[in-house]
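Pasting in a structure now, in structure tokens, and then I'll have a few things to ask.
With one protein chain withheld, the remaining protein chains of the complex are depicted in position.
After this line comes chain A, so read on.
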Amino acid sequence: MSESTEPILRLRGVTKSFGPVEVLKGVDFEARPGEVTALVGDNGAGKSTLVKCIGGTYQVDGGEYLFDGKPVTVNNPRDAANLGIEIVYQDLALCDNLDIVQNMFLGRETLNGRTRTLDEAEMEHQAGQALASLSVRTVKSVRQKVASLSGGQRQTVAIAKTVLWNSKVVILDEPTAALGVAQTAQVLELVRRLADQGIAVILISHNMLDVLKVSDSVAALYLGRMAAQVRTSQLNHTQIVELITAGRSGDLGLVETTKGAAA
């Protein structure tokens, strides 16, 4: 239990509305380096909105956004990227016609100092190192076209890309949603190794087994509020499901909301 590390990302009382619809109603959230923080919640609980606020796609209406202990303003995805926040979306956004190295460096290609041309050797070298640091051995060649990769391998490429760019916070949006059993295990192992590198990993998942297996803490959203953010070791499957579906479980969660929902 390494509660001793300070959170690198911390949100306090974040609100976000779209017109009259209040999607986030004062959400507290934190992610610590070296840990996997699972973000769970039912459809419409506000997970995507929260992630998009963190990633700069949306701007928060109210509340505090602290990065490394300092308040920051994130107005667009570029601001978030500059802070070292990377989001791996569910649809991955890889170019099928490019190979693994080309995809990992897309938009940030390394150029040769003198000729100003693409430094393929350097990029291939770094891509290989990034994959090695995650002990990836599921891909055959770094020069394989992404079109020839399986779903798990694509996820691997998308995750390895974040290592390459020295990200501090990596948000994974349902990385195992479309994968089979073996590939899910591989990707979860990858998620763990990513955190072991000192990155704060935020894992969005609907799969409670995955959450229990890989996360250090669980943050459960319920109707735009943070029901609870608890150490995974203090939770079981039933409690997480209760937090997601009712906003509370035993002495955990939102007391007043449950009453409100019951009324």
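As a convention for this text, a contact is a pair of C-beta atoms (placed from the backbone, for glycine too) under 8 Å apart; a residue touches a chain by one contact, two chains touch by 3 or more; residues count from 1.
Definition applied: contacts and distances are computed from a predicted model.
The listed choices are "Xylose transport system permease protein XylH", "NADH-quinone oxidoreductase subunit J", "Imidazole glycerol phosphate synthase subunit HisF" or "Sarcosine oxidase subunit beta"; the UniProt protein name belonging to the chain that is not shown reads "Xylose transport system permease protein XylH". The omitted chain makes contact with just one of the residues A:Leu66, A:Leu118 or A:Ala185: A:Leu118. Across the entire complex, the residue among A:Arg12, A:Lys25 or A:Lys145 in touch with the chain not shown is A:Lys145.
Hidden from this view is one chain, which touches chain A at 78, 89, 91-99, 102-103, 106-109, 111, 116-122, 124-125, 128-129, 131-132, 135-137, 139-145, 147-148.
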